[in-house]
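Just one protein chain is left out here, and the rest sit where they should.
Here the chain labels run A and B in written order, and each chain numbers its own residues starting at 1.
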Amino acid sequence: MDMRTMTALELGRKIRAGECTAVDAVNASLGQISALEQELNCYVTVEPEKAIERAEEVQKKIEAGELTGPLAGVPVAIKDNMCTTGTLTSCSSKILSNFVPTYTATAVKRLEDAGAVILGKTNMDEFAMGSTTETSYYGATKNPWNLDRVPGGSSGGSAAAVAAGECFYALGSDTGGSIRQPASFCGVTGMKPTYGTVSRYGLIAYGSSLDQIGPIARDVSDCAAILETIVAHDIKDSTSVDVAETDYTSALVDDVAGMRIGIPRDYLGDGLDPEVKAAVLAAADELAKKGANVEEFDLNLVEYAIPAYYIIASAEASSNLSRFDGVKYGFRVPEFDGLHDMYKKTRSKGFGAEVKRRIMLGSFVLSSGYYDAYYVKALKVKALIKQAFDRAFEQYDVILGPTAPTTALKLGDNLSDPIRMYLGDIYTVSVNLAGLPGISVPCGCSAEGLPIGVQLIGDSFQEKKIIRAAYAYEKTRTWGQPELAEGRHSK
Amino acid sequence: MRISDETIDYVGILAKLDLDEQEKEQAKTDMGNMLDYIDKLNELDTDGVEAMSHVSPIHNVFREDIVEERTLDDRKKILQNAPKQKDGCFVVPKTVE
Partner (left out) sequence: MSKQYETVIGLEVHVELASKTKIFCGCSTEFGGEPNTHTCPVCTGMPGSLPVLNKQVVEYAIAVGLATNCTITQNCKFDRKNYFYPDNPQNYQISQLYYPICRNGGIEIETGGIKKTIGIHEIHMEEDAGKLVHDPWEDCTLVDFNRSGVPLIEIVSEPDMRSAEEVIAYLEKLRLIIQYLGASDCKLNEGSMRADVNLSVREMGAAEFGTRTEMKNLNSFKAIARAIDGERKRQIELLEMGKSVIQETRRWDDNKEYSYAMRSKEDAQDYRYFPEPDLVPIIISDEWLERVRAAQPELRDEKKIRYKAEYDIPDYDIDIITGSKHLADLFEDTIACGSDPKEVSNWLMGETMKLVKEKEIEPEDITFSPENLAKLIALIKEGSINRSVAKDVFQRIFESDIDPESYVEEHGLKTVNDEGALRTAIEAVVAANPQSVEDYKGGKTKAMGFLVGQTMKAMQGKADPGMVNRILKEILEQA
């Protein structure tokens, strides 16, 4: 058996059955890392010794019957914006390039308690600002399906690592599509839960009202199991919700008969790559064949989501990132003339171009005289977008559409044109604005061999509905076991 | 929207960012383009719509007023990442003239 192609749940079962050990598993991942990492750059930090030591400890606990969960002993990669005690947590930024937290994010802690073996921290767009993982201080991550392409972002390192077998699953964070879009570009499954489902404690904030942690994995079952593990009502996060039904794996049922699925016509219009459109509609057909009632409808307001999102996210970011000032942690320039000069030089040298661009925009839209025109306007548009989704969910159980308008872009293509890059988030950001759950599931490949993802969106706290639809669709896929992408150059 | 040098300088003071001339020009262009794009929102009539700051349905999340004891070891952790520390404090350039 090639352990590397197993899903997290399959591997967990084998470990529990004694067919392999947690140490074998971690070695498989580490082997894949040493083979591919130089080309792919999925990780900011890999800690082989720590991981092996941890695997040995977990293996003992499994054998002693102390760890019995489905993810015990399975190696995982964590996006580098989640705090991990004793391990560099950089947000892929120079300004945090020496920051070693003394506390662990609640979501990561939940995984550790379930016996996860952490391999390391994955690369990302700096402070999660970007859709390509090219804005990282540690260099771009490459798409394992095609090394000339981006893996998407901002959780590009996590998605690429899963696709390439450099881990069995990963945690990502999603502020405007940062789990779903890279999952789509890398041919893996990624899920953003309803806002408030997974604790944000220890997640270094980008846009606090939009950020959610979620799983990136090989299939829907893994995502459900991971979410079931990390979900928590956390008293350290005031926005954390005490969710009633968290038995997500119980929704892994191959039955969508009678399920009402709506496809927003607005998601199929201008700017959508024809190959992506065809694959997404084919996925909808599969669900219809299984008895779902699929129809198109007008969601409206789609084109307003991106400007509203960029105002809100940038404004929150400008405030969230003001704590990085060279006083308490992180990078401080060696030479400066007084306090304010230290602030300015530290921040100007510590942040990359995209982060500075968003901090400038965010500071401007909040500044005196512009707050109502921009920020309040955006919050009103957010309210309208939420209302549009509320109306849609009166009609449908699940909304289906593309995750991204295209397949993975060429490296460097978008850096020069920010607005073009932002437009790539058109199908994902409104889900964050409305706080809804969404999942991206692979639904085919382009002629160039690049993965395509279909996105399923649910109403608040209706994760089980999208898991069920995603699982049922996954069962119809003809290419079977997800293959490993091992870093190929396009010809 | 044309962004003036004054605006860029002013935002730089707010955001504590020091842009060089090239970055400043780029920022003027980028911010101007972005604000033009954002102006799209004005197509929407939002009169009477209540601004939605919080999407989540929850409210009244509180802590009880119970002290959690801290130790010198906790202080060590707090200061562990400090670029400069002295006498149990963070050190910054002097704040008063």
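Here are some notes:
Going forward, a contact is a pair of C-beta atoms (placed from the backbone, for glycine too) under 8 Å apart; a residue touches a chain by one contact, two chains touch by 3 or more.
Quantities reported herein were computed from a predicted structural model and do not represent experimental measurements.
Here the missing chain is touched by one residue of A:Val188, A:Leu287 or A:Ala315, and it is A:Ala315. Residue B:Glu68 is the one among B:Glu6, B:Glu21 or B:Glu68 that touches the chain not shown.
Screening A:Cys20, A:Ala282 or A:Leu339 against the full complex identifies A:Leu339 as the residue touching the chain left out. Considering A:Thr5, A:Ser97, A:Asn293 or A:Ser367, the position touching the chain not shown turns out to be A:Ser367 (whole complex).
Interface residues of chain B facing the missing partner chain: 10, 13-14, 16, 53-54, 56, 58-72, 74-75, 78-79, 86-96.
Hidden from this view is one chain, which touches chain A at 82-83, 89, 91, 96, 99, 101-103, 105, 200-205, 207-209, 235-239, 315-316, 318-319, 322-325, 327-329, 339-340, 343, 363, 366-368, 371, 375.
Basically, only the chains that are shown with their structure count from here on.
Centroid to centroid, with C-alpha atoms defining each point, chain A and chain B lie 23 Å apart.
Interface residues of chain A, counted against chain B in their complex, comprise 98-100, 102, 195-196, 209, 235, 238-239, 241, 301, 303-304, 307-308, 310-311, 318, 322, 325-332, 336, 338-340, 342-345, 347-348, 351, 353, 356-357, 359-361, 363-364, 367, 374, 376-384, 386, 418-419, 433-435, 460.
Interface residues of chain B, counted against chain A in their complex, comprise 7-8, 10-12, 14-19, 23, 26-27, 30-31, 33-35, 37-38, 40-44, 46, 49-58, 61, 63, 77-78, 80-84, 90, 92-95.
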